[in-house]
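Here the complex is missing a single protein chain, while all its other protein chains stay put.
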Amino acid sequence: MARMLRSVLRNALSKPATRPFPEAPRAEFEKARGLIAFDCTDCRFCGACALKCPTGAIRVVRGERRIYFEPFKCIVCGACLEACRFGSVRMGPERRKPVYEKPVEVYAKPEDEEPPTPPDRGA
Amino acid sequence: MSELAEVQGIERIEDAPLEGLLEAVRAYRDRNARFITASCLDRGERFEILYLFDESLKTVAVRTFLPKGQKLPSITVVYLCGFLVENELQDLFGIEVDGLDIDYRGKFLVTNTFETPPLLKQTACELQGNEEVPS
Partner (left out) sequence: MSEATNVPFGPQHPVLPEPIQLRISLEDENVLQALPALGYVHRGIEKAGELNDFQQNVFLVERVCGICSSIHALAYCLAVESAMGLEVPKRADYLRVVWMELHRIHSHLLYLGLLAEAFGFESVFMEFWRIRERVMDLLEMTAGNRVIISVCTIGGVRRDIDAEQAKTIREELPKVREEAKRLVDTLLGDYTVKRRTVGKGVIPAQAALELGAVGPTLRGSGVAQDMRMAGYAAYSELQFRPVTFADGDTYARTAVRAHEVFQSMDLVLAALENLPEGELAVKFKGRPEGAALARVEAPRGELIYMVVGNGTKNLERMRVRVPTYANIPALLSVLPGCEFADVPVVTLSIDPCISCTER
């Protein structure tokens, strides 16, 4: 009885074990595998990332000097990150948000005249 | 390469002719070995089938060669638990197993969506993605 009362009191007074999700999302871990993004400043469009990608989410077109990246094919394994010798692949801790469409992200060197389409991170 | 010379992690491979397969398997049963699984390889004209057994944490195998088109004797008379893997052989390799205890007739894992059994080498599958990188 005493044990039960203790449990009842503890459960009544302690904070809930869950958090109100959409309002208060959990803080990401520092090393969490999140968004993959390309930084083409040093990129030589060698295609090592595309070759290592197990799902074929990356397509590098050397002639156009563009990287086409399909974020919803990506399984965030980080193989491209390890394959890149120029440090052009970045991985951040935050997760991708749900979206209505699956756009292809296009990356190019900053000096290339045509501006790359801004990656849609979802609402 | 037409047959496995040795497999790392398998203590010994004992060859058994097709007609002597059941005796070889029964010898393991008599020694109280645990049947692990069977594994099949498509070797062109014939199948190479390994029956794996566990003998106090060591893996031993009985190997048999099955010419394509012939029937494989079922080991379910010795090890009843072999029926799952033999049904799988029927499905994925198109091997006909003779005397199978619980027979799904090739509809155990897959239905008849394939023209040829999927794990045969001749069954080509298109791999999506990973296009050749233009240089």
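Going in written order, the chains are labelled A and B, and every chain counts its residues from 1.
Assume a residue touches a chain if its C-beta (ideal position, glycine included) is under 8 Å from a C-beta of that chain, and two chains touch if they have at least 3 such contacts.
All of these numbers come straight from a predicted model, not from anything done at the bench.
When the full complex is examined, the chain removed from view is found to touch A, B.
In the complete assembly, the contact with the undisplayed chain comes from A:Cys77, out of A:Ala37, A:Val61, A:Cys77 or A:Val104. Interface residues of chain B facing the missing partner chain: 1, 4-10, 29, 32, 34-37, 39, 41-42, 52, 54, 57, 59, 79-81, 83-85, 92, 102, 107-111, 118-119, 123, 125, 127, 130. Chain A meets the missing chain through residues 17, 29, 31-33, 52, 54-55, 75-79, 82.
The rule we apply is simple: only the chains that are shown with their structure count from here on.
Chain B has its Cα centroid 41 Å from the Cα centroid of chain A.
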